[in-house]
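For this view, one protein chain was removed and the others were kept in their places.
What follows is chain A.
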Amino acid sequence: MADCVFDGDTSWLSELETALVEECDFGSLRNICKGRPVPEHLRAEVWQICLGTVGKDILSSFDGLYDMEVQGQLREDCKKLVDKLGNEEEDKVSIVSDLETIVTFYCKSRGIKYTANNGWMDILQVLLAVKMSTSELYNCFYSILNKFIPHGCKKNGKPFNLFRLLLQYHDPQLCSYLDTRRVTPDLYVMSWFNSLFGGVCDLHVCLAMWDVIFQHADPFLILFMALVILVNARETILDTKEQSKEELIESLISFPQALEAEDIEDFCSLAQYYASKTPQSFRRDYQLAMFGSSVVAQKEADSEFMDSLCLMVSGEELLQANQNHIINEDTVRYFVVDCRPAEQYNTEHLTTAFHLDSNLMLQNPEEFNVAVLALFAAQAQAMTAKSAAAGEHLCFMGSGREEEDQYVNMVVANILQKGKSYVSVAKGGYPAIHNILKATSQNGVADMSQVVSHNGVDSTSNNSGGSGRNKGQGDENSPIRYFSKDLLGKLSVAVKTKSVEMKEKLANYIKNDGSTERHVNSSERTGKRYRNLANVFTIGDDDEGEEISAEDSEEDQEKEVVSLETWIQKPDVIYSCRCMEFHRSGHKYPSYLLVTLSHLYVLREIPSRKGMAHIQARRALGTIVKITSKKKQPTLITFKYGSHEDDKFHITDAHSFNIPTASDATRVIKQQIMKVLDALES
């Protein structure tokens, strides 16, 4: 018999037999079998344990009515299948009847319609080769369809889109070749997937393959098996330029036939190897749509599904993968490419991220190409140096906003077209990462070691030119060591939240901090005067009814007229945002807030002159003594100016704005004020 090839150590077989007699569970079975094909006489029992169908009798509740619309077609197909088996004539009738019962009951209980060539007959054919009762057969059939056959096996269906993405991830050249030939995966993997290879592989090969598949209990494994088959035959496939599309499809479909029983173990470990070299986030994204049991849930998953350019990596996976400092050969490690605009990158980014401004591709394609080369070089260098940033897998990160991410997609598409393998995109962009880190730091186990959060003072951040460069690769002198010591730095990261609720929590936090002032004061590291003034940096509620005085003195003076764009792009501007200035008179003025290293500027748009603005105010950052926000409307920010005297401050003036990006703006401004005060101090 060719069904199992047992060489070497066979002691596990008797162990398995004993275990089966003792009615072991799936876990211990797996421990014994270790993903190996099992002998024929034990197969029925092993499968039932793996599929979780032991001791169930569901078929007995069948009403015995064979009255489906497609009953005739079904009976025909069952007969055809049984004719192929070559049993004795008298046995045939009962087998046909059993098969028809199984399929009819399945259709009725699941409310599904039978269609010819949907792979079921192929599955049943494999199952018939294993000695089981009809009831057991039904249970296995049900469980296989439920657990291992992906939903949506149709043109443009999810399983095929996912398969294409996996192929592109591992072998972009092959994927591109098939794309060019217009051979979409549904044309060849359909029959592999819907029968679990039962329709294409030799029966004995298939039995051994199912042994492994069921033991792994990973429904996605068949995608990687299909991937191995393709990659294995890549030379043959790439050499089919002369063949017609139909011939190519036909030869693709037939590839699994070449598999032999001896290959199965190697074949399956290869499939697992590919699975381990793939970002895992796709599992969560596709699980419901491909293997979810509820039809409603499937539909939901269907509708909210967005097709992507390449595989997506969740923030969790990304952070976790790069957290392990020991480089494990078997896990995916990412080289993160941060494609956000320079100012966003400078505000906060992962220590290991390489910056490649996607706008550069539009503005200066030559320079962009140089930057991409630098990227590949930096990646290679990081891998040789085994630095924390090292990773074979490129993960591109945007800002999570469609408006900006369309340029990130463009960069990713460009890299993909270059034939680069292992290309993925960070799902949700940087905000996803930020939110995770924020959540963990809220829990008091802040692990900010992966983030650089600061403003534009230190030398590394002045890259508004946008040329790609790698930062923080040197583990020892990574800037994060310095910043993570800074409590306020940490807090400010946490402040950056869009949720009002979080902000309120934080306000309380900071207030508490204020009440424990003495404690803070006594600690060694806060010898500086301004740190005592906890409420300088309060984001809390404005005292209700407090007067907002405006900038009268400057109101009368003749104002300088400047071009907005020029000013925003000035090299010393570290942050800018749109806002609405609230004047004491009740007027509102659309304005821009600009933060430089030393000053806060308010540019008021000139309605009659597009793109031009008056410089409405210019305030030294050191004179800002208080920043407050309205509890009910957190985007309403008031800056109070004045001077410190004897640990009190005299407010001489104030300015109110509605800033849509209030949390970002205040964070940057606060950090900058700290710098200025630090500088004044020393």
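Things to note:
By our rule, a residue touches a chain if its C-beta (ideal position, glycine included) is under 8 Å from a C-beta of that chain, and two chains touch if they have at least 3 such contacts; residues count from 1.
Assume contacts and distances are computed from a predicted model.
For the chain that is left out, the UniProt protein name among "Ras-related protein Rab-39B", "LSM complex subunit LSm2", "LSM complex subunit LSM5" or "rRNA-processing protein EBP2" is "Ras-related protein Rab-39B".
Only one residue from A:24, A:410 or A:615 touches the chain missing from this view: A:410.
Interface note: of A:28, A:176, A:331 or A:440, the residue touching the hidden chain in the full complex is A:176. From the options A:361, A:432 or A:665, the residue with contact to the unseen chain in the full assembly is A:361. The missing chain lies against chain A, touching residues 156, 161, 176, 179-180, 182, 306-309, 361-362, 364-367, 402-403, 405-406, 409-410, 412-414, 416-417, 563-566, 610-611.
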